[in-house]
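Heads up, one of the protein chains got dropped from this complex, but the rest are sitting where they should.
As written, the chains take the letters A and B, and residue 1 is the first residue of each chain.
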Amino acid sequence: MLDIKDLKARVAGNDILNGLSLSVKAGEVHAIMGPNGSGKSTLAQVVAGHDDFEVTGGSVSFKGQDLLDLDPEERAREGIFLGFQYPVEIPGVNNAYLLKAAMNARRAHRGEGEIDSFEFLKLAREKMAALGMDPKFLNRGVNEGFSGGEKKRNEILQMAMLEPECAILDETDSGLDIDALKAVAAGVNALRSPDRAIVLVTHYQRLLDYVEPDFVHVLSQGRIVRSGDKTLALELEEKGYDWVREAASA
Amino acid sequence: MATETEQLESLVNRRYEHGFVTDIATESLPPGLDEDVVRAISARKNEPQWLLEWRLQAYRQWLEMDEPEWAHVHYPKIDYNAISYFAAPKSDDDRPKSLDEVDPKLLETYDKLGIPLHERARLAGVAVDAVFDSVSVATTFKEKLSEAGVIFCSFSEAVAEHPELVRQYLGSVVPRRDNYFAALNSAVFSDGSFVYVPKGVRCPMELSTYFRINAANTGQFERTLVVADEGSYVSYLEGCTAPMRDENQLHAAVVELVALEDAEIKYSTVQNWYPGDENGKGGIYNFVTKRGDCRGANSKISWTQVETGSAITWKYPSCLLRGANSVGEFYSVAVTNNLQQADTGTKMIHIGPNTSSTIVSKGISAGRAQQAYRGLVKVMPQARGARNHTQCDSLLIGKDCGAHTFPYMEIRNPSAKVEHEATTSKISANQLFYCRQRGISEEDAVNMIVNGFCKEVFKELPMEFAVEAQALLNVSLEGAVG
Partner (left out) sequence: MSRPSDDKLREIVARFPTTREEDWKYTDLSRARDIAARWLEEKPAAAASASPDRAAAITDSIDAAWLVIANGELQTSRPPDGVTVGKVDYIPLGDSALAEFNAALVSDGIRIRVSGKVSTPIGLLLIDSAERTSVSQAYVEIEFDDGASAGVIEYHASRGRADQYANTFVTFGIGEAASASHVRIQDRGRQHVQTSKTRVRVGKDASFSSASFDLGGCLVRNDIDIDIARPGADVSFDGLYLAGDGQHIDNHTRVDHRVGPATSRQEYRGILNGRCRCVWNGKAIVHEGADGTDADQANHNLLLSEKAEIDAKPELEIYTDDVKCSHGTTVGQLDETALFYLRSRGLDRNAAIQVLTHAFAAGLVTRVPVPAARDAVSSLIERRLEELAVTIEDEES
């Protein structure tokens, strides 16, 4: 579904990704781990199309088409979802309004009509209940004054509503207490399906206790230096990232 | 980054929708201003002697005053003798008795402006006193209002029917010689609206006036006077548009509000005068004096404005907080694009004890426009317990525009609490990316973010006008993403 080949990218003159390759198939959950500065977030941003990052080599294809040619909104409409590490506050813009506009943009892209308001509300309330979110959040400004945990739940809510084919969650577990972490994990698990791919970008192993990955990759200096199954995450937790660095330079 | 800026610029380039000229004969005075013109205006309107004297005094005072130059706006000197000071639709001789008698072309004009008198009046429950150039042509819902004892009529009519009220309150908030443009208006004002809400009455509907400048070279000088007697409430909306013309037209209105004890006035403006073309040719000079007097204890005056038009705006709706516990509010959204210039803001003068005021100003500047917020918060020594909060935010779109803030705080009472916050920024790239990652187009994202930026102000507008204001803003930012 998502094929990344020899991807190189830089920001503000610094090379961050140095030939990264990754192939994600439908139905799979991949975890990408690595120390700070290894390029995890850059990878997520580049796939989503942030223009601060300059792609200097390699390719990214999604469902067989070249993703790098598309604008960020086109990628989103094709089914790429990025759960932001730092969800952006947009003061004054109603959460429900953004959500509905986003759903309708995706529906229009697929040639479907706009979602019925009643249906939308019903769906949103269901998903929010499952995430343990107060329905009042629908009428608040997008992430405006939300706590860290609330912002992350809001990301998962958006993902649940938009039902993307490929969700990339960038450090969605950072800064969460155990209840929030469980709620977020439940949200992710609910989305697991044979025709969907999920990429978890994370620094710690603990999210993986709740969302069991099929593959774990370790990133260092902009490259995947090791891949394995979920046991790799445990090994990493035990031995620390220095072990990877040593392995990488060895 | 450059392309993003270009795209944003193209988003805000749009043409003026209300630019058309109504082709009906108007009867105007020849250009020029002297005492005879003042007399002629007064005579045309069959005014009593006292009002003529009042006008003449204003004219003499105006002659001795200088045009203000302190505002952050630039324009060629106005030749006051090149302006015609009176224009009335020809049909003035036999004025329409009802809407059915109104010149159909006029009605068409209002339709184009999106003011369907019939529908709006009936469905929205809005009484509209429409000012076409200078003479009021149609007033609806008068009966229902008069049942409640509310007087809502053209200014000329008020002079004829309620001279005692007019005489008591005219110039009591904005004195004739208050400033250059107010003095000019006092000398030559043509018409406008008059509202009186009697004691204890809650006005049963929103009152609304649409202003429009039509005839070439015609200054429009309305005079609006709203008096809310003790314990009454009224919400008033004015909408302003003007057709496209190459030359600049002068608009110098005066609005006076008086709120007596426990009374509340909510005054909302949606101003969409012709701003001139993208090269700055034409457009309205909007030099307006608006002031409310919270004369009685516990009174409240709230100004809300959405300003997207005019070539030059010079406008500071203000509140004199004289009554104990009185409240003044100012909520403003101003959009300037191309070569528009705006110097706008408010003055909150705290005189009585425990008075409070709130200022929320949102400025959006695009193209080569220059916009300034200018505000004064003054707390007099006797104003114990005064409170003010000011929030003043500017959003910049493009490299060539400007946004300026000139707030004055003059505080002379130690129990006062005054807070002022201001921010200036461009639309954040992160916000845009976030929206786009959710599949929303750049254009929609810009609209969304700008509307969110203005939300605090829009929520102060009466419901039906909030929708209109939002639409107006979207139109302002409409355009293809490059």
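Definition applied: a contact is a pair of C-beta atoms (placed from the backbone, for glycine too) under 8 Å apart; a residue touches a chain by one contact, two chains touch by 3 or more.
Note that the structure is predicted; figures quoted are calculated from it, not measured.
The chain not displayed here makes contact, within the full complex, with B.
Within the set B:405, B:437, B:451 or B:470, the residue that contacts the chain not displayed is B:405.
Of B:167, B:281 or B:426, it is B:426 that touches the chain left out of the display.
For the options B:58, B:170 or B:397, the residue in contact with the chain missing from this view is B:397. On the side of subunit B, touch with the chain left out of the figure occurs at residues 5, 70, 381, 394, 396-426.
Going forward, only the chains that are shown with their structure count from here on.
Note for the complex: subunit B touches subunit A at residues 4, 428-431, 433-442, 444, 448-449, 451-456. On the side of subunit A, the complex with subunit B involves touching residues 48-52, 71-73, 75-77, 81-82, 84, 87-94, 97-98, 101-102, 105-106, 109, 141-142, 158, 162.
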